[in-house]
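All protein chains of the complex are present and in place, except for one that has been dropped.
Naming follows writing order (A, B and C), and every chain is counted from residue 1.
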Amino acid sequence: MGRLVERIIVLFSWLSGAILLSVICAVTGYLCFKGLKTIGPALIFGSTDPMSALLLRQRVFDGLFPAMAGTLLLVLMSVGWAIPLGTAAGIYLAEYAGVKTKKIFDLLFDLLAGLPSIVIGLFGFSLTLFLNRHVSKELHPCLLLSSIALAFLILPYIIRTTQIALENLPMHNRLTGLAMGATRMQNLVHVLLPQALAGMVSGILLAIGRCAEDTAVIMLTGVVASAGVPRSVLSHYEALPFYIFYISSQYANQQELATGYGAAILLLFICLLLFGLAFVIKKNLPCQVFSQR
Amino acid sequence: MTATCERAVERLFFAAAFVSAFVTLFIFGFMVYYGLPLFSGGRFLAILTSHWAPHQGSFGIYPMIVGTLAISLLAMVFAFPLSMGCAILISVVSRGRLSRILRKVVEVMTGIPTVVYGFVGIFLLIPLVRNVFDAGSGMCVLSASLMLAVLVSPTMILFFCDSFDRVPRSYGHAVLALGGTRIQHFLHVTLPCAWPGIIVAVTMALGRAVGDTLIALMLAGNAVQAPDSVFDSARTLTSHIALVFAADNESLEFKAIFACGVSLYLFTTILVLMIRLAARARGKVGQVG
Amino acid sequence: MRSRILMLLGAAVFFMTFSTSAMAGDLDGFKGEKGEIKIAGGTAHIPVMKEAAQRIMGVSPDVQISIAGGGSGVGIKQAGEGLVDIGNSGKKPSEDEVARYGLHLFQWAIDGVAIIVNPANKVRALSQQQVMEIYAGKISNWKEVGGVDKQINLYTRDEASGTREVFWNQALKKGEIAANANFSVSNGAMKAAISQDPFAIGYVSVGHIDESVAAVAFDGVVPSRETVKEGKYAIARGLYSCTKGAPAGLTKKFIDYLFTAEGQQIVVDQGFITVK
Partner (left out) sequence: MPPSIPPIIQSSVKIRVSNLSFSYNGREILRDTSVAFPEHAITAIVGPSGSGKSTFLMTLNRLWEELPRCTMSGRVEMLLNGVHQNIYAPDCGMEALRRRVAMVFQMPNPLPMSIFKNVAFPLQLAGEKDKRTIRRRVEETLRDVRLWDEVKDRLAGSALSLSGGQQQRMCMARAMILRPEILLLDEPASSLDQKAAEAIEQLLVRWKHHCTILIVSHYLDQVKRIADNVVELRDGQLRIR
């Protein structure tokens, strides 16, 4: 009887593993099967010359270039907002906060991390409406407001990774600098942050991946299906994940659908690359950086 | 001089933490403010329980709540056994290299963009569901749940493995020394010790399933009805926001999406509190070890 | 009379032969222009808007035109609120809306709303009564209207859609739409969904019909550019662009462009009927 149960458990676990692996193979395999042949310069630049497209001399109408540029700008801007705010908040939690303050902040950041991205998007959208009505009529859903809303989405990730990276440093490391007469700030800057850097950077890379793949926030805050490369932070923009979403539901012809497959492969590749990079940095950065000094 | 500088920087750090925390509360305040006419005079409950028929002046989100629960709970029904099986395979059954490779694959899966799952879902899963079950358009609760299960499983598997690994090894030696098998050890020692971690994982996965927008938006069909069967088309709270947000922002139709937002916010709060409770229990189990 | 036809033909040949230079003529006004035009709203309009935008941005690199969907309701609302420069609508805005926002309307094309099914579906004709019963959920199997024994999968649009409004007013006589209908977010999405679902029924702008879906005759009339133009097909509507107040600057140029020969040619190329 007991033997039978054990056998069933083992069998079941192998079965689960097989199902999961076959699903992942089906997803990636299907994408590659349908989309690999579209991969090439034409996917990105369409019929435009790549050089003049990159220099913004010529527009790309039938390629992914505007969407990629939009995603890149969006990611850079959101990370630009979120890194200073998030690391500072993470440092405060790890190094300065008292027990009670920490408890309150912890709860709020857990909550922020758990909020569905569409709720953050809705917040961004209503913020835009609010600003439009009360601050300036010039403010519409745009790249700038999207990036701010996205920054709130990734903020808890950055806070948490910073906090954990600092808190995980061994106690004796923390005391070494202080025992030499370092002020808290000196200890932080010279001793703790360099050691926590790897953890922080890998957290930031994961946050970038989150930024690059999120669709719900930007859908409500200014992404459109057709806008070209954004010329200002106050204009509409295109983005890779939204393009994939848009094409999936309303492709006009098979050719457009094929670009959708291409875009999906591209986004998958970008996200996995960031993921891999984060992993490698987390594993290797401390040794590499410090053996070179 | 330095001391004042130190104080100033500390204040700056505090300000950053405060702003970030404040945003969390601010989001809630903003949504209540925008949805205000719907929340006054006990109308919030009425909205949660009535139907969506804008032409008849009814802006209830009941169908969306049922749709959300149906899709996410069904997703958990698929994802839980799958994740448990995979976690057992990684932590207990397989060894060495295979275990490491499997874990890596699962970790990589957490990095796959949601929209890619949705995209593949539309062109691969929907026709499959339509043909296999001969069920309407194929855009239904079942399709969305299946894809959501795939989406949340990797996180759940990693959490399960983590909770299994936290159970002190010394416990196991006792069982193994008595001639028990590794499965017996797992059933009688690991599992009873790891349950708080399992609850945390399931709660987090549920939160993720409820909060996800794209999978349901792309695969569930978005019909405004409380689904009767898994083959019915349904709409989640998140999809509803995505579909209606562009409406006339003076209309009650528009205000109603803030009711969705507030519901999602409150739901998240409950889940976070549950996770904290379970995590505390987990801390205790850890201490005993 | 004959000479005029000949002249037109000659002009057409001329246009085709020297199309690039001729088109540049209508686009001349955009050369050296700078600025941004934000367009949102009606999704039937998108193919025309996209083509016009591409041509304009092709000759003047400093002009940025963004096109978003959302539906006619969104177009009217956002143009009225000043969130976009041009709001498109597939239905005529109500007099209340025109007055409230000070909207200016420009109807640059005529369009119809066609009922479509998957090409694999053999049903090619439905009466108004049947359509109403199908959408109300009273007829739920294709065999009841002469098709195979399969459940009918309903597709509809959201409340912001002008196409839905026109369809609901004219084809359904404001009748009920069953709750189990799937929702599509745009004309394009509707077409894509129907083309993938063999047992689907939906409705879409006539301009969007192509070989991936099959149009269904409504009360014996097959929807096409010709039947709409001749007034035989009942479910017709205008395609409007709205601006808040009289358009000026780049926005005015864009709207004017839609009414030029080249602009109207785009309208025809995309499957709509010109107003001239």
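Note that a contact is a pair of C-beta atoms (placed from the backbone, for glycine too) under 8 Å apart; a residue touches a chain by one contact, two chains touch by 3 or more.
These numbers come from a predicted model, not from an experiment.
Trainee: Identify the visible chains that the left-out chain touches across the whole complex.
Mentor: Taken over the complete structure, the missing chain's partners among displayed chains are A.
Trainee: Which residue among A:Ser136, A:Thr176 or A:Ser232 touches the omitted chain?
Mentor: The missing chain is touched by A:Thr176.
Trainee: Just name the one of A:Val191, A:Ile244 or A:Leu257 that touches the chain not displayed here.
Mentor: The one listed residue touching the chain not shown is A:Val191.
Trainee: So which bits of subunit A touch the chain we can't see?
Mentor: 171-183, 186, 190-191, 194-195, 286, 290-291, 293
Everything that follows uses one rule, which is that only the chains that are shown with their structure count from here on.
Trainee: Using mean C-alpha positions as chain centres, tell me how far subunit A is from subunit B in Å, no decimals.
Mentor: Between these chains, centre-to-centre, one finds 18 Å.
Trainee: Could you pull out the residues of subunit B that touch at least 2 other chains?
Mentor: Residues 122-123, 249 of subunit B each touch two or more of the other chains.
Trainee: Which residue numbers or ranges of subunit A touch two or more of the other chains?
Mentor: 249
Trainee: In the complex, go through subunit B and note every residue touching subunit C.
Mentor: That would be residues 54-55, 63, 122-123, 126-127, 130, 136-139, 221-225, 232-233, 235, 243-244, 246-249, 253 of subunit B.
Trainee: Which bits of subunit A are touching subunit C when the two form their complex?
Mentor: Those residues of subunit A that touch subunit C are 56-59, 61, 132, 137, 140-141, 224-228, 230-232, 235-237, 249-253.
Trainee: Which residues, counting only subunit B, touch subunit A once they are in their complex?
Mentor: The touching residues are 2, 5-6, 9-10, 12-17, 19-21, 23-25, 27, 30-31, 34, 81-86, 88-90, 92-93, 102, 105-120, 122-124, 150, 153, 157, 181, 183-184, 186-187, 207, 210-214, 218, 238, 241-242, 245, 249, 257-258, 261, 264-265, 268-269, 271-272, 275-276.
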